[in-house]
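All protein chains of the complex are present and in place, except for one that has been dropped.
Order as written gives the chain letters A and B; numbering starts at 1 within each chain.
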């Protein structure tokens, strides 16, 4: 499998490590339901057949954490972007360099 | 280069000219430069002013005089100075960055080699997965990628030969350097591999 790293270009999957679901957000630790929210965050995973957003770390290259959209049925990768962009956009802070 | 070839050490195929040549570059100041969050533009302006170059935002090497910057990741560069001392270069970078980035001396952390020769691309293909075809990996292009499972950063420089000849400089973590050289020697043996003594640069 090859992953189109937005910094390095397409690279073999050997250069990356996969962490899994990229749609999860670390829960608010101060919320009253933090214990159950963290339980879900750490352990509960969907297993979709189809496009799936995943976190991949390009440890063999630019060391970016990427959010990769991969079809779990075909391994077709339709998008790969910096996870930092996604996160900071969501939180309204400025983009990464 | 031609001077140092006199007492180089040949590995592998002994007849004919070496297909691959390697020269360790021991005397270069190296540092990692990491931009602060969202401060790349400001940093680029300061580095540009101080060193007279345009800080690359892609995996490229950009140089001016004795100083060069190689893009190794978003907001991250391997900076080098052919004339400097590590700590002095780190200090110069810190001053130039003026808070928009942090600099860390890596002059001892990395071993640098210059690799060239007509069979270099074939030898590197035995350890590196990326495409080093001269039409794809052009002069000034850089890449961070493993060679034989060992992390490296390499960039293409003008070796002065034919436009299609590949000459690169490659940086390897010091603790891996012996193993890297062993793997490179094995990969290059069939072409004849000349390991040159140290050169300045």
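Definition applied: a contact is a pair of C-beta atoms (placed from the backbone, for glycine too) under 8 Å apart; a residue touches a chain by one contact, two chains touch by 3 or more.
Heads up, the rule we're going with is that contacts and distances are computed from a predicted model.
According to UniProt, the chain absent from the figure is "Sarcosine oxidase subunit alpha family protein", selected among "Sarcosine oxidase subunit alpha family protein", "Putative spermidine/putrescine transport system permease protein", "Rod shape-determining protein MreD" or "OB-fold domain-containing protein".
Interface residues of subunit A facing the missing partner chain: 1-3, 10, 12-13, 17, 19, 26-27, 29-30, 34-35, 38-39, 41-43, 55, 57, 59, 63-65, 74-77, 82-84, 87-88, 91, 93, 96. Although one chain is hidden here, its contacts on subunit B can still be listed: residues 12-13, 32, 34-39, 86-87, 101-102, 104-110, 125-126, 128-131, 133, 136, 148-150, 164, 173-176, 178-180, 182-183, 186-187, 189-190.
Assume only the chains that are shown with their structure count from here on.
Centre-to-centre spacing of subunit A and subunit B amounts to 31 Å, using the average Cα coordinate of each chain.
The residues of subunit A lying in touch with subunit B in their complex are 7-9, 11-12, 14-15, 60-64, 82, 84, 93-97. Contact residues on subunit B toward subunit A in their complex (touch as defined above): 35, 37-41, 43, 57-59, 72-76, 129-130, 143-146, 151.
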